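A protein chain is absent from this complex, but the other protein chains hold their places.
Take a look at chain A:
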Amino acid sequence: MILNRTTSGGRWRIRPDGPDKVTGKLAYLTDMSREGMLIGRVLRSPHPHAGIVAIHTDNARKIPGVHAVITHADVPGLNRFGIVNPDQPVLCEDRVRFIGDAVAAVAAETPELAALALESIEVEYVLLPVVDDPVQAQSKLSPKLHPGGNVLHRTQYGEGKVEKEFSGCKHIVEETYMTPRQMHTYMETEGGLFIPEEGGRLTVYSPTQHGYKDRMQLARILGLPEFNIRVVSSPIGGSFGGKDELNVQPYGALLALVTGKPVKIHHSRWESVRAGLKRHPMTIKMRTGVDGEGRILAHRVSIIADTGAYATLGAEVLNFCVEHVIGPYRYESVEVEGVSVYTNNGVSGEFRGFGGNQAIFALEGQMDRLAERLGMDPWEFRLLNMRKPEDPGPLGQEIVRTDGAKQVWDALAVNPLWLQRQETSKSEHWIRRGTGAAFVMHGSGLGFGIPDPAGGMLALAADGKIEAIFGYEEFGQGLIATLELMLIEQFGFGADDVRIVIGDTDLVPHSGSSTASRATGMMWKSLQKLRGPFLNRLLKEASSLLSIPTESLRVGIGGIWNDTQDHLLLTYGQLAQGATEEIIYQTHFPFPASPTKRIGAHYLYTYAAVAVQVEVNMLTGRVKLLKQVHAVAAGPVMNPQGFLGQIEGGSGMAVGFALTEDSDMDKGVYLTRNLDTYLIPSWADLNGEIEVQAIEDLPEGDEHGPRGVGEIGSVGIAPAIAEAVYQATGKRLNKLPIDPELLQEVPEFLTKAVDGR
């Protein structure tokens, strides 16, 4: 089904948080303030790599109105953070490893005083050589950034005998692909309000994708029991993976506890760019060979990821990339090795697509190059080598069987944009058009071996509201709207009957993180498990109150109805008042994982086929995206507007990844320090047509329901654009974002004359 307002009919609903967001009425957590609050600021290293000799804070402490100046000596617990591998200092002791590294923090009565306090702190540094190249960082001569050396993580996967298979190949394509240091560029920069409460508790109002994980990390830093900390984390003005790791929380929390006053911290865009995470820049070398019929015999891949100064999820991103450079195809033999390397280049971490974007850019580039060598249609070539539904996953692991791969392949094969790809109407000689396509298999969930809990609660509150209580976060993806629609459609409640409770560790259960395209699927699964017991209980309580057998009662809008649904017999408010005891049901289960024991290997996959049409202006070399089609097989669509929003939004980020975005660095220093030089696509760059086709069928008996779509829209666009550019210009590109200079040509009408001179 092509998803749009018309085809969605009554399911096309204005999201509950929409009007307040578009009018600016909604208060984000970083809009909050409290009387008597102090302003927190962090002093960050001006050097990408230096030793700290001394930190002098006396002058700053003496300024009236400055309530606290803290350094590493003031961290009561573990002076480190990191979701999996805590190796990043909250406040650096003796060394700084990137230009955003935190050295001290202050709390003052005004922003001006806080700025003055920062200026008054003197730090004596000894400059150390900057490690800015992940290849050189691995050499013995390179300075070691961490005690264990500069390799954060190394991993490999192999099957068959690659060297032997290459010798039998008819064609071999070898290419090195490079991808940019993309920034999440969320609208709301990092920040929060930190309030010390009575009884030694601390309330943290600060965006994150996983409130409980922040609570755990903060407890570790503050040396407090976890239950002494309450993390309120939604609504969030965008995250895209960038706020999953801690950012300002340690400083706000420490300053609030030290001063005993509420403290607010909110990054400027400048500070956000400097301190925030980025997508891992990767260099992916691929050598892939086929036989005369086009079957892939050998695929050898080497991945180098620049993980920057600290680990955060660098190892996990690399694992994901290793799995996805193998992706949806069958190989006689495959050999992949990957390394994630520490450098002084900022910090790379989690970002929508999680290493898949880099992997698929390279893998699909190989597919197009091989098809061309073979003289085959590139789409037919993909089908020839595609994994069959009964096949194992990329790492040889057992996966949940679906027909998604073939379904999206078929959908694109008959799409008019793809069928008419040879038609190249153009307005000027120097405008050239081309169409390219890419195929994506994207895993959801955290993967085998990583704790991946899920769950939720349903309750009838005292005021008669049906409460859906989940530990997931709303960061713009439409989680609230999707959950509401599920409750309406699957339970029969009215929109006014339900209250969604999320983003508060004092109220919600452990549901795992809102990452890895997992939240919608896990809410669906939770509701499936809760539906029977919860509805039965409502009917049972109603039955005893009304003295009518449950068989004659129905759950509906506003309350309990008679079986023909023409009389409302009992409102939910009355039911709540009359119930014998609290009506509350909870479920807890792990995200489904493959029985194959390979760390990080995925079990559930979403499939997508993407085609784009571009126009290249040969005078300037600039690429404009005209049309795009996405066919996505992700099971039933829970919320059409949300589904469409995820694909369109993901695509927008991918257009930036392909055409404009890169955090340029020179010797560990950002050259793009604000949004006037770091350019995300504007409306004018994204105003081409987008068609999203949702393929909802799942095999009979499938018990996993909707698959994730949060990331997949951001994966296939870049390779499709690269191929479309090749079709338009005859120029193969291996580096993103695309450099217009490589495409630009002297106008054709001059060439002859120029040559003839």
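Note that a residue touches a chain if its C-beta (ideal position, glycine included) is under 8 Å from a C-beta of that chain, and two chains touch if they have at least 3 such contacts; residues count from 1.
Keep this in mind: contacts and distances are computed from a predicted model.
Asker: The chain that is not shown, which UniProt protein name from "Nitrogen fixation protein NifU", "2-oxoacid:ferredoxin oxidoreductase subunit beta", "Sugar ABC transporter permease" or "FAD binding domain-containing protein" does it carry?
Answerer: Of the names offered in "Nitrogen fixation protein NifU", "2-oxoacid:ferredoxin oxidoreductase subunit beta", "Sugar ABC transporter permease" or "FAD binding domain-containing protein", the absent chain's UniProt record gives "FAD binding domain-containing protein".
Asker: Touching the hidden chain in the complete assembly: which of A:94, A:566, A:581 or A:676 does that?
Answerer: The single option touching the absent chain is A:676.
Asker: Give the residue, chosen from A:200, A:549, A:730 or A:747, that touches the chain omitted from the document.
Answerer: The single option touching the absent chain is A:747.
Asker: What does the interface between chain A and the hidden chain look like in terms of residue numbers?
Answerer: Interface residues of chain A facing the absent chain: 62-64, 112-113, 115-116, 270, 427-430, 619-622, 624, 659-660, 664, 666, 671, 673-674, 676-677, 679, 681-685, 740-741, 744, 746-747, 749-750, 752-754, 757.
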